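Note that one protein chain of the assembly has been removed; the remaining protein chains are unaltered in position.
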Amino acid sequence: MKILISLLILSTILAGCIQKEIVDDVNLETGAAYDYTDGKIRGTALVPVYLSDKTVENKTFSSSSNLSRDFLRDVQRQSSDPLVSGSLKVVLFGERLAKEKGILDLIDSFQRDPSIGARLYLAVTEGDSKAVINGSYGERGNAIYLSNLIRHNMNSKDVPKTDLQRFLFDFNQKGKTPYLPRIKKLNKKAVEISGLSFFRYGHVVDTIPPDKMFYFKLLVDKYSKGTLKVNLGKDAAAIESIRSNYKMNLVSRKPLKVNIRIKVKAILNEYSGIRVTPKKIKMIEKKLEEEIEVECLKLTKRFQSKNIDPVGFGHFIKSKTRKFNYSKWEADYRYLKMNVQADVTITESGVID
Amino acid sequence: MGWFSKQDKVLERETLEKTLKRSNDFKKISYINDPTNKQFSFWFISTLIDENILQENVLPYLLEKPFEKIEDVKKIIALADVQISNNPSEIEQKLFNGYALLTLESDSHHFVFLAAQKELVRSISPPEVEFSVIGPKEAFVESINQNVNLIRKRLPVKELIVQELIVGSLSKTKVSILYLEGIVDPANVKTVMERLKNIKFDAITDSSYIVQLISDNKNSPFPQLLDTERPDRVTAILAEGKIAIFVDGSPHALITPTTLVEFFSSFEDYFLNWMLSSFFRLIRLFAVAFSILVTPIYVAALSYHYELIPTDLMNTLVTSRRDIPLPPILEALFLELTIELLREAGARLPTKVGQTIGIVGGIVIGTASVEAGLTSNVLLIIVALAALASFTTPVYKMGNAIRLLRFPFLFFAELWGLLGIVLCFCFLMTHLLRLTSLNRPFLEPLYPPRITDLKDSLIRLPFSKQSLRPQTLRTKKPVRYPFNNKSDIDE
Partner (left out) sequence: MEPLIPEKAKISPFLVFFLVHTMQFGIGILGFQRLIALTAGYDAWISVIIAGLSIHVILWMMYRILDTVNGDIMSANSYVFGKKVGRLITLPYVLYFLCVALTTLRTFIEVVQVWMFQDMSTFWYAFAFCVLAIYIIFGGFRIVTGIAFFGVVLPSYLIFTFFFTFPYADLRNLLPVFDHSIKDLVKAAYQMSLTYLGYEVLLFFYPFIKDPQKSKKWAHFGVFFTTILYTAITIITFSYFSEGQLQKNIWATLTIWKVVEMPFVERFEYIGIANWNIVILPNLCIALWCGSRILKRAVHLKQKYGVLLLTTIVLITINFFKTREQINTLISYTGKISFFLNYVYIPLLFILVLIVKKVKK
């Protein structure tokens, strides 16, 4: 009896074992970049190499293939330690890939892989993504640098929040189209976020520059902490918006009209004039409201003309309509009338007057 | 018939005398009583007798005062415990319990037992294992009479019953059971008595033997009787309705029935404010969980689940493991075994050398192995902290059990990563569920959940809320003391 038990235990140990992935014996793929060159997809994996003096060196592996994620398999032949993708933090798509081939196949493989997290950051690069990922930014590795860059801009600045989960949500939602930030490489040691790219069926169809990002974020994200500058005659004022809220209202169905009401609470950050009086504050508020309304309306009309809907009017109208017909909506979208109403309150003006 | 038995008895005594004469400390001395010229002799074991008692309280009177029959002896001896008997089978037991045997030449069937024990006892000293900063510093000693004295002093009521038994065929150890009649559940007392009576063992030298012989489950590393060396603790549990077992020769008293949560409460908790003691108890529980789980989690995370490690920590961990030739499991086992070696070695060496070796060994070996690249510094910190955390259990026996528990978890972590750790935890939980202490579930009040008993388990609520005795003991008097009504503001 005892022999039987020990045999069983022994066989459990031997046969029940699973493949180990010891953390210092694997190459953690923390960043990936995909480009479309010569009809093939070229993938680059970014791997941090931890040196003994606590600095991080960036190493990249590249390979081309027809299938999207297949490159990983080819790359394994170049790497001394097996490459694992559980730590993937940021994925960059080259401009050409995003515009021409579309990123849907790659997105599908990210969805399917159980080891990839939902907070993965995606971005489109101006130019080749391999060049962007091949820089040396910061001391903690490129992937951490890029993901931190994107994250803090989303949390407290003008970039609207988006990651793999939100992208998939928007993409799969009928009546909404997804968007991703754009990254531009300035020089070997610096990158910057240079706007937003809007997708339709996985292809980039439109981009907006950084100064318009604030208005877009007001339309889609509930809280933002971005900054805005406005001219008041010869003086300029800059505000920091500490809280914003948007509410959509279906005014009428025939013709389809939606009213967006944006509420902004801000503090005055900078004023080039002499003194800030309550009357001046009212004027600044009014000017801001005008700016916001004009710009936001411009944006929505622009989206309408390109037949994309990142703000999600379709989704909103569906939530108010019974038996909503999506295919009819595809045609109706261009006839939608939108109206933007802004309400800005400047609560504080800093510690001086 | 009677004549035969009388002859048998004399024969018995003579055989006994022959065996006893083999020991050099057996003394048989004869005296003559002056007034009546009667001869009497003493039998005693000189190493067990306090000769002063014989010399001062017995001998002068026997030599000078006259006596005829054996019953007269009682009147003249200045000793309290004088027993007359005619049963030769008692002789061996009484002689070896420190009684002196007095026989008269004239009367060969009766003899007198004189209590003349020499009690070589340690004086009462502070507790070594369950030391407390505040509170009484009396601890039990090896003499059962002294120990029962300490308890009787603290519970001077007639309900405190002391029942004695003899266990052990060679050691003839005196075992006493204490309980408060009218409060304790009589079924518990009966079970304890039966189990003690059924013990078949030769030499019982310590209460730990009793623990192992009367435990419900002998195949468990967890002790099912609580041992303590503090009289105040015993007093408190007796008042709750539990039973205390004292073993002669052992400074540890046993308490039964117990539950798991009692092993993590030190008696000092009752001396401090309830908020502080609740906090300390929770720290202790966390320390135990930490001590068991942290090394297996390290092994599992590094071997299988690199995705769990936060990014910032990744750099530190990978750099620390860069030059280590061993996989995480072997590294962890190596360090764990080193700590166990240090502990065992430190326990065997005499105090002065032991402390030095402990400190030097720990620091030197640790630093050297990190620098040599045999282990990583992160793991060293983890293992050292885990070892430290395992010392927080107030009961030594439980601390040892915790020490042992880490290894199965390591094994399962190596096998199936996090899943293995959870599986091992389920095994542990089942094992604890199956344990019983005196036929009561060991895991009460956690399971079966008794809300009223939870007030003194993982946390301790103030005394005003503890006016009920624990439900698990099924005591006869559930209310300890009356609690007062609340009054309104300014009333």
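Chains: A and B, in written order; residue numbering restarts at 1 for each.
In this text, a residue touches a chain if its C-beta (ideal position, glycine included) is under 8 Å from a C-beta of that chain, and two chains touch if they have at least 3 such contacts.
Nothing here was measured: the structure is a model prediction, and the numbers come from that model.
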item	value
Options B:Arg154, B:His305 or B:Lys476, residue touching the unrepresented chain	B:His305
Residue in contact with the excluded chain [from B:Val247, B:Ile421 or B:Leu473]	B:Ile421
Candidate in contact with the missing chain, chosen from A:Lys229, A:Arg253, A:Lys320 or A:Lys337	A:Lys320
Selected residue (touches chain absent from view) among A:Thr37, A:Gln78, A:Gln165 or A:Asn307	A:Gln165
Sole residue of B:Leu341, B:Ile359 or B:Met429 that reaches the chain not shown, by the stated touch rule	B:Met429
On subunit B, residues whose C-beta touches the chain left out of the figure	304-305, 307-311, 416-419, 421-423, 425-427, 429-430, 433-434, 439, 441, 443, 447-449
Subunit A residues touching the omitted chain (full complex)	8, 11-12, 15-16, 18-19, 86, 111, 114, 117-119, 165-166, 168-174, 176, 315-316, 319-324
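Here is the rule we use: only the chains that are shown with their structure count from here on.
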item	value
Whole-Å gap between the CA centroids of subunit A and subunit B	65
Residue ranges of subunit A in contact with subunit B within the complex	12-13, 16-18, 20-24, 26, 28, 50-52, 54, 56, 84, 86-87, 89, 115, 117, 140, 144
In the complex with subunit A, residue positions of subunit B that touch it	301-304, 306-307, 309, 311, 314-319, 321-324, 327-328, 415-417
